[in-house]
Each structure stands twice: as C-alpha cells, then as structure tokens.
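Only one protein chain is missing; all other protein chains are in place.
Going by the order they are written in, the chains are A, B, C, D and E; count residues from 1 in each one.
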Amino acid sequence: MPDPYTAAAVQWAPAYGDLRAGVGRAIEAIDEAAREGASLIVLPEAWLPGYPYWCTEQRPSRAVSALYRELVENGVEVPGPVTDALGEAAERANATVVIGVTERAGGTLYNTLCYIDPDGDLLGAHRKLVPTLSERTVWGMGDGSDLDAYDTPAGRVGGLICYEHFMAPARYALAGLGVEVHASVWPGYPFLHANVDAATRMLAVENACAVVVAREVMSADRLPAGTPFAEHPRMWEMNGGSAIIAPGGKYLAEPVYDDETILYAEIDPADLVEAKRWVDGVGHYSRPDVFRLHWDRSPKPPIATE
Amino acid sequence: MPDPYTAAAVQWAPAYGDLRAGVGRAIEAIDEAAREGASLIVLPEAWLPGYPYWCTEQRPSRAVSALYRELVENGVEVPGPVTDALGEAAERANATVVIGVTERAGGTLYNTLCYIDPDGDLLGAHRKLVPTLSERTVWGMGDGSDLDAYDTPAGRVGGLICYEHFMAPARYALAGLGVEVHASVWPGYPFLHANVDAATRMLAVENACAVVVAREVMSADRLPAGTPFAEHPRMWEMNGGSAIIAPGGKYLAEPVYDDETILYAEIDPADLVEAKRWVDGVGHYSRPDVFRLHWDRSPKPPIATE
Amino acid sequence: MPDPYTAAAVQWAPAYGDLRAGVGRAIEAIDEAAREGASLIVLPEAWLPGYPYWCTEQRPSRAVSALYRELVENGVEVPGPVTDALGEAAERANATVVIGVTERAGGTLYNTLCYIDPDGDLLGAHRKLVPTLSERTVWGMGDGSDLDAYDTPAGRVGGLICYEHFMAPARYALAGLGVEVHASVWPGYPFLHANVDAATRMLAVENACAVVVAREVMSADRLPAGTPFAEHPRMWEMNGGSAIIAPGGKYLAEPVYDDETILYAEIDPADLVEAKRWVDGVGHYSRPDVFRLHWDRSPKPPIATE
Amino acid sequence: MPDPYTAAAVQWAPAYGDLRAGVGRAIEAIDEAAREGASLIVLPEAWLPGYPYWCTEQRPSRAVSALYRELVENGVEVPGPVTDALGEAAERANATVVIGVTERAGGTLYNTLCYIDPDGDLLGAHRKLVPTLSERTVWGMGDGSDLDAYDTPAGRVGGLICYEHFMAPARYALAGLGVEVHASVWPGYPFLHANVDAATRMLAVENACAVVVAREVMSADRLPAGTPFAEHPRMWEMNGGSAIIAPGGKYLAEPVYDDETILYAEIDPADLVEAKRWVDGVGHYSRPDVFRLHWDRSPKPPIATE
Amino acid sequence: MPDPYTAAAVQWAPAYGDLRAGVGRAIEAIDEAAREGASLIVLPEAWLPGYPYWCTEQRPSRAVSALYRELVENGVEVPGPVTDALGEAAERANATVVIGVTERAGGTLYNTLCYIDPDGDLLGAHRKLVPTLSERTVWGMGDGSDLDAYDTPAGRVGGLICYEHFMAPARYALAGLGVEVHASVWPGYPFLHANVDAATRMLAVENACAVVVAREVMSADRLPAGTPFAEHPRMWEMNGGSAIIAPGGKYLAEPVYDDETILYAEIDPADLVEAKRWVDGVGHYSRPDVFRLHWDRSPKPPIATE
Partner (left out) sequence: MPDPYTAAAVQWAPAYGDLRAGVGRAIEAIDEAAREGASLIVLPEAWLPGYPYWCTEQRPSRAVSALYRELVENGVEVPGPVTDALGEAAERANATVVIGVTERAGGTLYNTLCYIDPDGDLLGAHRKLVPTLSERTVWGMGDGSDLDAYDTPAGRVGGLICYEHFMAPARYALAGLGVEVHASVWPGYPFLHANVDAATRMLAVENACAVVVAREVMSADRLPAGTPFAEHPRMWEMNGGSAIIAPGGKYLAEPVYDDETILYAEIDPADLVEAKRWVDGVGHYSRPDVFRLHWDRSPKPPIATE
C-alpha cells in the first residue's frame, strides 16, 4: 500500500488571454504547492489561457470573433512548448501535475486535460467529450481514444472535465481503468457549487477513489485592458469551490469559496480498500451479465489514409 | 406539458416482523398522503416486512437463522395478496405507489421495488441487482429483465434501491428509459446520509429527473418482543433522511432527519426541460459513437426448457 | 425521362413560438403553392415552430430558459399530429412537401427536415448532423441513419440543412443516393446570402441535381407579445434568399430578398443528363480506387438492449 | 499567426505550343509578381505549354495527331529542366510558385500542378485525378499518392485542378491536410465562369482557406503560325476569370475577365481562425463516427517488382 | 468433350438512336442465327442503341449534348426490360447470346457486354474497363468485379470489348477464368481492321480459346432523320470485319468486310486441347514464381455504408 501523500488543488485566477503569463502563473503555483509538499497538483479546467466565460455570448459580433481569435492564438499545442515548460516545473516539484488547457489542433480548439508526471513527461491528454451548452461554440468534441489513467507516485490518476462528470459511461470507463485519484476540473461558476459538491462526493463513492476538485476564482478586473465584455462583471465573477475528497466520499478539504488559494489535504491510499469493499462498480458491485459498456477507444480521424 | 403534482416520501417506521401489520401501516400512509393531495407516494426499501438490519450479524447462530426464517415467512409474493391490498389503497388514493418489499420467490428472497398505478394495478417490480455487502446473505440478485419505467399521471416513473444508485450502468439504463421521476429507496442508516445526499442530487442532474427519496426511521423499541438483537439498540437506530429533489438537483424538500413523518413537495414537470437542456445523457449529452451500454434485458432462468 | 414540374420555395415568415398557428400557415402555403401547380414544395429550416434566432444568447437567464422551454413545448413529434396534418395538406395538394422542424425526442431537440409524399405519408426525417456554432446549445446531433433520398413524382428528393451543405461527406453521401432534386433549407440570416449562393449553385454542379433553396423572412414585430429579446430587432431581422437552381448550376429563380413570397420555377429532369455528363461524382467522375467514403448508417442508440 | 502576405494570380496567355517561350513567360510573370511583393504566385492549369483547347476535336485526323505529338514534345518532365528553371525564378522572387503543366511520363501525359518553394525546390506535383470529358483523350489519370499540402512562408499550400473542385472527396482530403491557401487552377473557358465563382467561394467556406484562382486569357491570334484549328477562333477564345478569395468566402480580388493581367490581393492568415470557427470540416464540424473517408495514398504502379 | 457447335457473329447495322427498333433488330438477328443452327450468337460493341461514332466531336455544342442525351434516353438498364426481351429471344433460339450495349447506371453510361444464356437468364455483364480515347467522354470506367466467364452449352464463355484486347492483364484474367470461347466485340472502324486481325488471332493462341469477332456495318444514310453530324458520312462509314477463329489461331470464318451479314462457323471444343498443349498461360506456360497478377475483384462503390 503506498504511503499517504499530499494533494493540492490550485484555486488561482488564470491570466486570462495571456498564455505566456498563464504558464508563468502555473509554474509559480506548482512551485508553491511543491514547497508545501504536494506530490499531486491539480489546476482548473481550461485554465490555460483561461476559461472563455464569454462563450454565452454568441450573437455575431466583432467582440466574439476577436475573443475567439485570441483564444486560438493562445491555444496550447499538446505536446508542445507549454507542456514542456510545465513538465520542467513538474520535474522540479517532483509532483504529478494535472491541468486544464484550451488545446489548439488544426482548425479546432479542444477542452483538454493534461497529465504530466514527476519526470516532466506528458503522460496523456484527454479532450472533453461533450462541451456543455454554449461551450460547443468554442470547443470541438474529443473521441474515445484519450480517456485514460496513469500510474504515478500518487497512485493511478484519471480525471474528467466539468459536466463529463454527469456522463455515466465516462465515469464508468474510469472505474474500469482503476483510477485511484481523480482530477476533477471545473470552471468557477457559482451556480455550479451544489452540483459539483454532489457529483464529486458521489464519484468518490461510486468509483471508490479520491477526488481533487480544482476550480478557479476570477473577476473582470483581472482581465487585460480592452477585453470585450469586461464591462459585464457578472460574466466573469467566479469564486472557486475547490475541494479534496477521500475515497468513499468524505471531504478531506471542504470546498473553499471566494479565496484565491491552494487547498491541501493528505490522501491515504489505504482508504481505497474500504471504499471498494462497499462499491467496486467493475467488480463485485457489477452485473456484467446484465450491463456491458462498449467503449470504442479507437481514434476516429475523419480521413483514413492507407 | 403535464401539470405540477404533489409527491410524498413516507418516512415511517416499518412494522418489523409483522407483514399484516406492515401492510396495514402502508395503507394508512397511502391514505394520509392522498388526503394531502399526493399523486405519487414512495415508501422505503424493504419496508415490508422491514429492513433486516441484523444482516450484518453473520456469525452462525440460532438468532440469525430464526430471523431469516421469520423474514421468509413474512416475505411478499409479487404479485399476490399484499400487492392486491396495496393496489386497492392506491386506487382509493388515486395515486401511484412505489414501495420496497422483501419478495419471496421459490427458495430465495429478493429486495424488490413494486410499482402500483392509480388503477390499483401492479405495473412492475424490480429486484435489486446487487445487494450491498452483508445484504447478500439475505437477498438474491435480480436479473436485467425487470428494470423498467412506467407511464403514470405523475409522469414516467422509475427507481433504484439503495446502492444500486452507485451502479453507473443501472442509472444510465434508467436515463435511457426516459424516467421523469425517480423513486429512490434506502434504509435509514445515519452513516449513509452524506452519500444519499450526493447520490440523489447528482442523479437529478445526470438523469435530469425529479427524485423522491424515501428512507425510514426505526428503533429497537419498535421491535416485537423477543426479537433477537433487540438488545443492541444501535443496530436498529435509524433516523430517516427522506427528501424530494427537482430535476436539475435542487431540493424541493430538504432531507428530514429523526422525525417520523411524510414529506411533500410539488414537482413541476416543466423543470425537466431546463434540466435536459443542460444534460440529456442519452440525447445531446451522449456520445453513442464512443460509449454504448449493452443491456441484456432477457430473463435469465437457470434452466431453460425448449 | 419524367416531365418538367413546378417547384416552390416558401419564403414566408414563421409563426414563431406558436406551433398550432405555424402548422396553419404551413398548410396555407402548401395550398397556395398547389394552386400555382407546384408538385414539390419546400419550407425553410426549423420553420416549425420558428428558427430560434435567440440561440446566440446563452448567458444563463430566465429569458433563455423560457425560450428554450417554449421551444420544447412547441417541438414537433416525428411522426405525430403535426406531420399528420401536413400529410393531409400534401395529399390535398398532390405535392411532395419538405419542411424543417424542431423535433422533440426524449429530452433533446433536433433540427429535423421532414419529407412528406403526395399520398400524405411521412417518407422520412433527417436530423441535422452538426448544428452550427450556438445552435449546439439548442439542438442535439443526429446520427448517420436518417440521411436518405426518396422517390417521388418530382424525382428522387434529398436535402440538407444549412451548414450541413459544407460537410463534403454529407453531400457526397447524397450523391451516392442519387438525389435528383435537393431541398436546401437555411435560416434567413442576411450575412449568409453569399455563402448560400455559392454552396447551392456549387451543389447543383457537384451533385448534378436541381436545388430548391428555402429561406424565411422574419422580423421582431412578428413575434408574439412578450417574447424575450423582441426588443432587439436586429436579432430577428431576416430577409429570405430563397432560390431555385437547375441541375448544373444555373438559377431558374434568382434569390429573392426581403419579400415574403413563394418562388416558383419549372425544373426539367432532362437537364440532369447534361449535368451528369460533366460531373457524376459517384460514377464517371469518381475515383473509388483512391477515395471511398465509409458511411455508418446504423442507428446509434446509447443503450442497446438485447 | 503569420503576417499577411500578397498573393498573385497570373492571368496571362500561355505561349501555346512553345515550351521554351512558355517557360520564359512564366519566369517573366514570376519576376513581375515578385516586384509587386507577391510571395505566392499561381499560374493557370496546364499553362506550360498551354491548355489543349483542341481536345474537343477527336475525329482521327492528322491535325489532332500532330497537335498531340507536339504536346508530347513540349511536355514537361517533373522534375526536370523546366522545374529547375522555374525553381530559379521562384528563388529569385523569394516566392512560392504553383503552376499547371502538361507532364510527360512514359507514354502518357498528365495534367499536373507543380509546387515550387522560395528556395527553388520542387515541393511536389499533383496529377489531375479525373480529366474532364474530352480532356480524357489527352491526359491520363493520377493516383491517390500525390495530392498533398506543403508548408511555405505563405502558409500551408494545396490545390486542385479544374473540375477536381467538384470531387467532394478530393476537397475533403485537402481539408484533412490542413490547407491554408488553395491554388485553384482552371482553363479560361467563358462558360465556366459561374461555376468557378461558386466552387471557389464555396471551397473557401468549406475548407476554411484562402483561394487563389488562376485562369488564363487566350485567343487564336496568339497561336504559332500553322497551328491546326487556328481558323476556329471561338475554340481558343478564353477570357480569364482569375480571383483571390479570403478564408470564409469573401472576394479579396473579384474575378477579372478579358484583361491579360496579374491580380494581387493581401491574404491575412488571421482570417483562417474565424473561418474555422464556423466550419472545420475535419474538426468540430465533422462526424467521423458517421462518415470516414478512406484515402488510398499508396502509389499504384501497374507493375510491382519485388 | 462437348460436341462441335455453330457460332454466329452478327454483322448487322444497328438501329442507331432507336432502342426499341434496335431491340427488335437484335431479336430478328437472334432468330435468324437460330434458324441457321447457331448456339452462340455474338452481336457487336455498344450495338444497342448503336456505337456513338460522334464521340470524336467534343466541342461543346447543342449537337453533342443532344446526342449524349439521346444516348442516355436510349441507354439500357442491366438487368431490365431490354435484357428481358433479349432473354426471351435467346430462350426461343436456345442459344447463348452476347451483345454489347450502352448501359445506363445512375448518372453514368457504361460500355457493357451482356451475357444471356439459353434459358433466357442474364448471366452477367461486363463494363469496359478503359474506354478508348474520345470514348472517355461518353462512357465511365467499370471496376474489377464484373469480368467473368460463364458455363454455357457452347462451353465457358468470356469476352472483351474493343481495346480491352490490348490490356494484357485483362486477357490474362480471362485465361485464369478458363474461357473456352471468347466474344470479341468492336466497332466497325475500317482503320482498326489490321489490329483486330492481329489481336484476335493472337488471343486464340495466348488464351487457347475460340474467338467470335463481332463488328458492325454502318452508314450515315441509316441514321434517323435529323441526327446531328449525319452530314459527315465518313464519320459513320463502318464496314464490319467480323470473323470466327479456332483455338490456336486459325480462321474458321475469315473476316468479312462491307456486307451486312451474319457469319457462321463450327467450333470444335476438341481443338482446345491441342491449343492448350502449346500454351496454357495459367498452367504449364506460366511462371507464377516470377509473375503474379493481383486482380482486385471487389466492387468499388465510392461510398460504402455500414
């Protein structure tokens, strides 16, 4: 049984619209969490270069086009220089880092969760399978090939992005991968607080794993000067809600709202055993004779060359 | 769009060990809820003839054997006189009734959820797919043929029993059946409160349905004289936790603890629309190209004659 | 070679938000077109109960939720009473009718194109495969099973919805189905005019078919009193652009802007021959040894019962 | 994001039937366009040694045999001295050059589009996949191996030849290659003007790329003395139609007819983003679960030695 | 060893441009040949509804378009009423019939050779693989799936169309199919006489089979009034060249020129043995260790549905 370890959920505001500054802040957060002894560090959804809260504005306008273009320009190639830089920070921190980015691939953006191990290597990256409502105007859809789990010193790490937590098959797929600690990333919308609380504690029971919930704080006054919609402060008012949950569903670190901070908690892998004694959804608590999930993990390129 | 209606969650103590008395209490509860205008009435898990809290005692003993035998003797045939009697009550109440029973079928007991419509007909009955931990010493396992949903004046009704709520495929199957209001039955264990809260609110988001949570109160002093283990009051100390939740996850009736009562709330089917706008796990929020749940709904008799 | 026939493109404003009135107007348009001798009548995208131009507004608000709920309530079941009523009109008109509707299926809405034959039967219905940008917050995605073509007295009819015209594989699939006259439905956005002109003339060359382009006029003053966003007239200012194109790409009826009218033109099936002499993309102008489109036409239910 | 750059479409008459003179004129055009600052220069289809407008004459005759033989003799080896000479011009111009030639390979001629980079290197050459109608008596068919895109200072360049623009799979293949600026070469037939307009603007939407349309002017009086069919001036009367289109479909330089000229326009790669926000046919606007294009890119020699 | 049988080569002029009359003439020829005892009757290439000698005229003109359209209208569906009618004649004649037709399939015409057995059934039909020169403007290309041989009372019958005889792999494929008597159909061009003589005698050696060569006579004065290009008599002046050759290459019936007639000869299957003693190109005279022909016989639809 591995030893207990410290997990960190970074609830910092992103450097919206400035990828370089954002990477700098990410490294700063990793460094700080490492100083506190964290060996697993999770940063929020689409934190690089910042969650596009303006996606609810879709009336054709120069403002939206400009914001989209800026997002493309600040999009992260995976792998690429940004993941390299984060890899160096992870290696220096000797920690596993999970971070949400807006990935740029061809002409499409994806909402992607990147996994970096303590050697600085990119373990993998998962593209959100179904963006939520107006997010669909910003990000494309991933396929079934990149949802995965990775063995790290903090145990077997997996994760989901925001409303993917409400996709039963996706959660079940992670159970099948044997995830022990789940990186759960979300934006900082206040209206989501109750749902995040339910979904993540529930997940800790159902998948019998620890959960590190990372959500950001944000406000309009943090935007670069001249950002469209900066005059709508409510659009940008986000107040966190990060938390850390033990396998089986108990909060190790209760949700924190409003503060820009990093949450820490000690996760004890030994708790996995008791949690799975109750629910092992792909073992004793399954009924494969009744239910079988077919998961097409093949990449699905629209064009296949021979 | 159907009109709003009143749902009731019956948080009464069972008449443990006395089926006839239990049926009487059930009818009494149905009558009372009907007077309050309820058109959907949910009673807790295995409420007839009472949840076998002694199932955690597994050391071979006369006490356990006697309790089990008593449970068999009080087991409910489905359909049978008990469901007929409940049907009469439902018809009188002009309400849909969902109630948990210990079903007796051949030499095996099942943890079964019965659905009765306002005409008094038994719509169907679902046997718990995987009893939880020590429950497995009492109840057998159902198959995939009886999980279903039923059209009623209160909308399309389905349900799950206790830890079945942590079976992602089972919940997903119900989403596929188009459940609009979910009967969620559990025992009254206090240690489950947080998990029930998470699981049921989460379900109301994920399956975009209303949820009626029925849990019982119980105490050793309610046991018939001479019941084994009656001298262990903590074994029998249950304090409810029933609640009613709107589609999308908001409590319409917050969990009530300790009181022996019936909770009521008005469920507005119109809220289904907004909930499904966010998550329709078998519609716009699904990825059938990636995940497909294969569900074997065929009955699985151990011997098949040809 | 079939005889020339008259096709009609209905460029009427929808009865936004009032399905019953909309069906009445559709029947009125069908009747009028029939009086002019039309045997193929095409109505615009999502014309029942009206294209949701507000889909560009996605900031969580009561207005958007109410509009969405209203759309669900006015959603068309396919098949159902609305298609039955349209079928009666088609039979009376002795015409093939193609009309765009917002379909309601389970908890998800779809942008669906319905085909009704002169006997009044529903030939089929196609759900838009990828809603465009902010449309994704309103409509789900269809699968590959319902894109089809139908033999009618006006020839073999197929169609696409709005930006589906820019999906090369979808167009190619229609070529493979042997479409002779293509129903091309779009909303009335003025900013789309040039693209619609290019896409539809191009299609008439590439797929060597006639094209009937149906687009609506609309304005805020046509909205029912109290409709949210009615105070933003530009959101609702749509000015048509319907047209009819011969196989090979020549306009038979040039695009008409601003007028609320029905366009008519005589389509001569004999022109298909010369068009295909130049381009038969699935015949002499194909290279199946180099390119083969794999089309998965199987329905993709997220849950498959056995 | 790369800087805007100037593209040029050369609408000069070819030096029909005189390869050496034609190469001279090509170099002259490249030099002139370079002086105007063009970094991407596109010349028309089969411009070296001139499009064989006589291909519509196929009655066995000495005239046709002589014209064919002359074309073989003036056919361009790829690579070879002609591409070397053009490479030198491209290097001097510091521009990417795309030019259509009649390629001679073994006993067969091909209608080939050559790509030359600013270092003077031949990037590749694409043989027209299906010659159009009577062109089939002059040119053989390419295979799937040479359709490609190339990274240049002007972005990722690809292209198609004439009616290849109406092959949906070929266009889709280019989308898959990530083409950012598309060289669209055609002969100067006046009857093609409307189709070229539709096809190229449509392409700029569908593939979300810039398009440089190069078409030639020509007339019988430009023919060398004694050329067969010179007495049929209408056979040779071609009047251009070159144009330059922005990603998304707006003309940067409207089609020019009649003038022998070079068109210029500034293409801004930043416009790719907005165009792809609407349509990324191999990304967010694709349905690879429904449609997958199989592209056999292997060369297909009729004889394979082992 | 089967008995000797009489083969017939029909050297009649087609009823150009009149499918119904052509079918009538075909039936008349079959009847006449049957009266002469023929049990294998071969009619020329594209004889229904007449070889399009105008295909050498490809300058865009109303005349060519009209001729093409007329050809489409007179195109033969395979199978269809025409093959049914021919089947009845074949059954009445108790003969195997091989006849060349212009097949209409979707938007493309094919140059197709139909095989009908003495029971009147359509055995198969082969689409010419590569139309010759200007024929490419009229007919599309077949794939590798329909080249076949059929067992008939006259032995195993196969065939090729015109310049397909110069495709070594196609001939070799027929050898592999064990063809015993080869239907060799060509148009009546006088300039082809020497090549037909060489190719067919050579084939009788190489494939060790009998060959029935069917070629038509034709003249402009046989055209329906008003046929375009009727004023060019040389375009239409065709003078036959039919012949019948024994296995091993000896003429059984020397080529006949100018006469409109039916040639007859007795083919003795016993001659196959001696011919194959010398050359069995897929047996003792092969070198499969050195040469192996890969033949892709799969149909190649441009779109494959799943």
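In this section, contacts are C-beta pairs under 8 Å (C-beta built on N, C-alpha and C of every residue); 3 or more make two chains touch, one makes a residue touch a chain.
Just so we're clear, the structure is a prediction, and the values are computed from it rather than from any experiment.
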item	value
Of D:W47, D:Y115 or D:W139, the one touching the omitted chain in the full complex	D:W139
Absent-chain interface as seen on subunit E, which is shown	129-130, 132-133, 141, 143-144, 163, 166-173, 175, 194-195, 197-199, 201-202, 205-206, 249-250, 277-279, 281, 284-287, 289-296, 300
Positions on subunit D contacted by the hidden chain, ascending	65, 68-69, 72-73, 105-109, 139-141, 143, 300-306
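The criterion applied here is as follows: only the chains that are shown with their structure count from here on.
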item	value
Minimum number of chain-to-chain touching steps separating subunit C from subunit D	1
Contact-richer chain pair (by C-beta pairs counted) among C-E and D-E	C-E
Residue-number overlap at the subunit A/subunit D interface, same or different (half cut)	different
Per-chain Cα centre nearest the global Cα centre, belonging to chain	C
Chain centre separation in whole Å, for subunit E relative to subunit C (CA means)	47
Centre-to-centre distance between subunit E and subunit B (centres being mean Cα positions), rounded to whole Å	77
Euclidean distance of C-alpha centroids - subunit D vs subunit E, Å	39
Per-residue multi-chain contacts in subunit B, two or more chains	172-173, 277, 281, 284, 286-289, 291-296
